[in-house]
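One chain of protein is taken out of this complex; the other chains stay put.
So, chain A:
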Amino acid sequence: MGILEVKNVNKRFGGLQALGDVNLSVEENSVHAIIGPNGAGKSTLLNVLIGKLIPDTGSVMFDGQSVLGRKPFEICQMGISRVFQTPEIFGDLTVLENMMIPIFAKRDGAFRMHAVESTANEKEIIEQAEHMLESLNMADQRHDHSASMSRGNKRRLEIGMCLSQNPRLLLLDEPTAGMARADTNNTIDLLKQIKDERDITIAIIEHDMHVVFSLAERITVLAQGSPLVEDTPDKIRGHPKVREAYLGESA
């Protein structure tokens, strides 16, 4: 049994079968990539996983509990954190404040009127946030306005914000889309580091084969709304069906 179990999921938009009989099992503490050509249903599948879309049939279970019909914040409380295609951070806040918000959320909220630095509880939160920033090598930027950072640093911060809540499953939606090569490599290194240091399951939807083959332990190939094959990266690379459907001649 995987930590995330998708069973017989179908989703139809009018005449378009976006997802047809999708079965997927993500093993705990593995890195699982979902790839596929444009229009294969990757985004639809992701939206089903995070409860944004409710499938017509089928079930999505996370650690034995259904995620369907739950609100985003409830799904997050179950231990699923999401990283978006365009980094979603609090652009009006400083980097440190950005890091504090998820820690507030994880602990006991923020219904308090005293000054932020004034109590032991708050000091602990700041400390925790600074510690997290240090591990991301972002401590120097903690008082910067987060909207003015580079794309790569925004991504780093976003991943850090997710990790600060100690999620069990990290869902990444094309984490390196629109990034310069150097930023892409930094992101790959960061994800590798996370994988090595933590007990965490990572599910990643990605276009960039370089990213997929550097990180993934299992790969599911989606084509026209259904899983074509699921296997290890080496097998996928040489798989004739995959070549045909997706990688084309360049592979």
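The criterion applied here is as follows: a residue touches a chain if its C-beta (ideal position, glycine included) is under 8 Å from a C-beta of that chain, and two chains touch if they have at least 3 such contacts; residues count from 1.
Methods note: contacts and distances are computed from a predicted model.
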Which of "NADH-quinone oxidoreductase subunit K", "Fe-S cluster assembly protein SufB", "F420-dependent methylene-tetrahydromethanopterin reductase" or "Leucine/isoleucine/valine transporter permease subunit" matches, in UniProt, the chain that is not displayed: "Leucine/isoleucine/valine transporter permease subunit"
Contacting the left-out chain in the complete assembly, out of A:N29, A:S118, A:S150 or A:T232: A:S118
Chain not shown: contacting residue from A:E28, A:D63, A:E97 or A:E130: A:E97
For chain A, the residues touching the chain missing from this view: 50, 71-73, 76-77, 81-82, 84, 88-94, 97, 100-102, 104-106, 109-116, 118, 122, 143-145, 148, 158, 161, 165
